[in-house]
Each structure stands twice: as structure tokens, then as C-alpha cells.
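A single protein chain has been omitted from the complex, and every remaining protein chain is retained in its original position.
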Amino acid sequence: MNEKGIAHTTDIRVRYAETDGMRVVYHGNYLVYFEQARTEMLRSIGLPYAKIEEMGIFVIVIEAHANYRRSALYDDLLHVKAMVREMPTNRIKIEYEIRRNNESELIVDGYTLHTFLNSLSNRPAKPPKEFTELMQKYF
Amino acid sequence: MNEKGIAHTTDIRVRYAETDGMRVVYHGNYLVYFEQARTEMLRSIGLPYAKIEEMGIFVIVIEAHANYRRSALYDDLLHVKAMVREMPTNRIKIEYEIRRNNESELIVDGYTLHTFLNSLSNRPAKPPKEFTELMQKYF
Amino acid sequence: MNEKGIAHTTDIRVRYAETDGMRVVYHGNYLVYFEQARTEMLRSIGLPYAKIEEMGIFVIVIEAHANYRRSALYDDLLHVKAMVREMPTNRIKIEYEIRRNNESELIVDGYTLHTFLNSLSNRPAKPPKEFTELMQKYF
Partner (left out) sequence: MNEKGIAHTTDIRVRYAETDGMRVVYHGNYLVYFEQARTEMLRSIGLPYAKIEEMGIFVIVIEAHANYRRSALYDDLLHVKAMVREMPTNRIKIEYEIRRNNESELIVDGYTLHTFLNSLSNRPAKPPKEFTELMQKYF
């Protein structure tokens, strides 16, 4: 196992609002679960996303991908793992794995790719120094 | 019938994403349909909401109410009627009636109550002059 | 203070997905927070909602009301209190109060009114015996 990188798991309980007429989680909502997992991953390493925005930087999504392998149901307790496995450059890739409580099989996996934006000018930006220095500790 | 006031009906097709595990529209999503209907009502009288925001004013929701009478299903074509029946002051009340295509029975009715906010200071504001003058034509 | 009834508070972290262009929680999403809070309230008294559905009963929403008093922001930790203050009959009223972490002022309050439906016939039903007996312990 590669010891480098960041991994953090967030528990998310499926809301009724998030299911659809097939009685399973609507596929689009997994991107919201991904968001919550990466938010908690950033918080876990001491850099809450809200703090990055306070530095005048938006971290935007430029690509998202999900593989749907099984269904999650209302009230399921999901473990959503967010991982950074490559040192971020001007881009950061975050990978995700979603499993149900006490199960080893994947429900969904996927990734999101992000870049940085100056929140005033709306133009591409470098990641904040605090972000890069923090990442270097993990790679 | 009172001839005063504004009424405008918007057609909304129910998306799969908007249904829930009971195979009907999730109750919270009707507030989104209300929003779309009042947006189109404002556009129909020549004052798109986006234009109000350009004047530096947010129209915020301070109260929302919905009565759920019947269920709407995936792919139903809904007629969402938005009505202003009282001349707005510093507040505006908008009422809604949702029916399915070709049916007279109500599916949902309700209302939202709004005030105006200066979008820079985030403080209470008077409605823009254009808004008030426009409303006076209907009352 | 009335000692009767049920009250349970659930912590909910605001997701980016739940904010809107005014940078605050979209008003319709509070109904989703209400749902999560009543789900956790039912779980806290030993009757998870999923279990009620297993008994062949849907608990549907027939009325929802929200008063928006302040705004909640991205990443806010909200305390969402769900309360049953009157012994349910064929209807159950659940009231809600939402506050931000460490603040006493209300952000949103409101209520939902529910009836019971036979999930096979889709017709009105009495609440399950287990539900009524459980409620009687609190009133």
C-alpha cells in the first residue's frame, strides 16, 4: 500500500429527499455526497474549505465522474471515502469510494477534478500557499 | 371574481430527480416549482427577477406554506399558477395553485411571503420604484 | 415548561449544494432539514421511519410551513430540533426550530402535518399500533 496521500471517510445518512421513484438514491445526488466527503477531508487536515474561500480562492469542479455499481436506499448509512493520491499541482484530483455500513462491496466510486479561481476576478489562480504547503506534508 | 391582481401559469414537467421513494414528487420540491412560477410571473409582466437583482435588490422569502392535497408523479405536466392578489407594500405575498394537465382538482396550493433586501448591505430595503410602479398598474 | 411530548435535536452541516446564488441556504432546503430531523427524532424513540414503512404504512406530508428569520451559510453547523407537542391522532404535527451552533436566535422555525397511508392501497390508514402505543408513553 502506498502510504502517501490523504484519505478521510465521512458517514452520510441517506435522506428521503435524496431517493427517487426507483426507491434508491438518485444518481446525481452522489456528487453531493462526494462534495460533503471532500469538505470533511479538508477539515480533517486542518484546512476547511470555507477558510480557502476566505483567502479569496474558489476551488471549482472541472470534471466529475461516477461509476454506479449498486444501489443505496433510504436511511442507509453510507461511508464516503475521499482520497487525494497524487500531489496537487494547479489541479487537484479527488477520488471517492462509497460503501454501505458493514459491507465491503462498492456502491459508487468516482472522482472529481478541480482547479483554483480568484473569487474576485473569476480568473484562474494558483492554489493558496497554505494549501500547497499542507499538501506537501502528505506527499 | 376580482379582476385586480396578477396571475400567470407556468408549465413544469416533473423530473425523475424530483420524485422520491414513494414514487411521487418530494414535498420540498414544490417550493422550487413555486419559485419557477413566480419567476415566470415576473417575467410575464416585464420585470424579470434577474433585473431586480441588477437594481441591487434581493427579494427574499420570509415565509412559505404548502398544502399537499394529491400527489404528482414522474413526467406529469403540472400547471403552476402564481398570483399576486394584494398590492405589495414592503412585503409581497404570492399565492400558488398546482394542477395536473387537464384536471381541475388541486394537487398543491400555498403561498410565499417576501421582503426586499439591499444586496450590498444585506439590510431591509424598499422595493425598487420600477417594481412598485408596475404593481400599481394591476391594483 | 410542559414536560409532555417529544423533542430531539439533530446536527446538520450545510452543504455547498444546499446554498443558492444569495450565498445562503436555499429556502426550500429547510424542508429537507426538517425531514432529517424528524427521521432522527423517530429513531431516537426507537421507531425508525424505515420500520414504519416495513409495516406497510407511509407517513405523508399534508402541510408544511416555514418562517425564515435569519440566513444560514455554507458550512454552518445547524441544530435542528424536531418536536411533537400534541398527542397524534390520525394526524401528527411536528414542529421545528433551527439554530446555528452556539446561538440562541432562531434561523428558521416551522411545522409539518402528516397523515398515514396504506402503502399498497395508497388509501388513508390508521397509524400502526406500535406507533400509537409508543406515542402514548410521551403524553
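Should a chain be cited, it is by its letter among A, B and C, assigned in written order, with residues numbered from 1 in that chain.
Keep this in mind: a contact is a pair of C-beta atoms (placed from the backbone, for glycine too) under 8 Å apart; a residue touches a chain by one contact, two chains touch by 3 or more.
All figures in this text were calculated on a predicted structure; none of them were measured in a lab.
Colleague: For the chain left out of this view, which of B:A7, B:V32 or B:I45 touches it?
Modeller: B:V32
Colleague: Among A:A7, A:L47 or A:A64, which residue is in touch with the absent chain?
Modeller: Residue touching the absent chain, from the options given: A:A64.
Colleague: So which bits of chain B touch the chain we can't see?
Modeller: The missing chain touches chain B at positions 13, 15-17, 31-32, 35-36, 39, 48-50, 74-75.
Colleague: Which positions on chain C touch the chain that was left off?
Modeller: On the side of chain C, residues 16-17, 19-21, 23-24, 26, 28, 73-74 touch the unshown chain.
Colleague: So which bits of chain A touch the chain we can't see?
Modeller: So the residues of chain A touching the missing chain come out as 22, 27-29, 31-32, 35, 58, 60-69, 119.
Following the convention adopted for this analysis, only the chains that are shown with their structure count from here on.
Colleague: Between what two chains do the most C-beta pairs come into contact?
Modeller: Highest contact count among chain pairs: B-C.
Colleague: So which chain ends up in the middle if you average the CA atoms?
Modeller: Closest to the centre of all protein C-alpha atoms: chain C.
Colleague: Farthest from chain B by Cα centre, which chain is it? Let me know.
Modeller: A
Colleague: Just curious, how far off is chain C from chain B if you go by their C-alpha centres, in Å?
Modeller: 24
Colleague: Counting in whole Å, what is the centre-to-centre distance of chain A and chain C, each centre being its mean C-alpha position?
Modeller: Between these chains, centre-to-centre, one finds 28 Å.
Colleague: Need the CA-centroid distance for the pair chain A / chain B, whole Å please.
Modeller: Distance between chain centres, rounded to whole Å: 34 Å.
Colleague: Got the chain C residues that touch at least 2 other chains?
Modeller: Chain C, residues with two or more chain partners: 31-32, 35.
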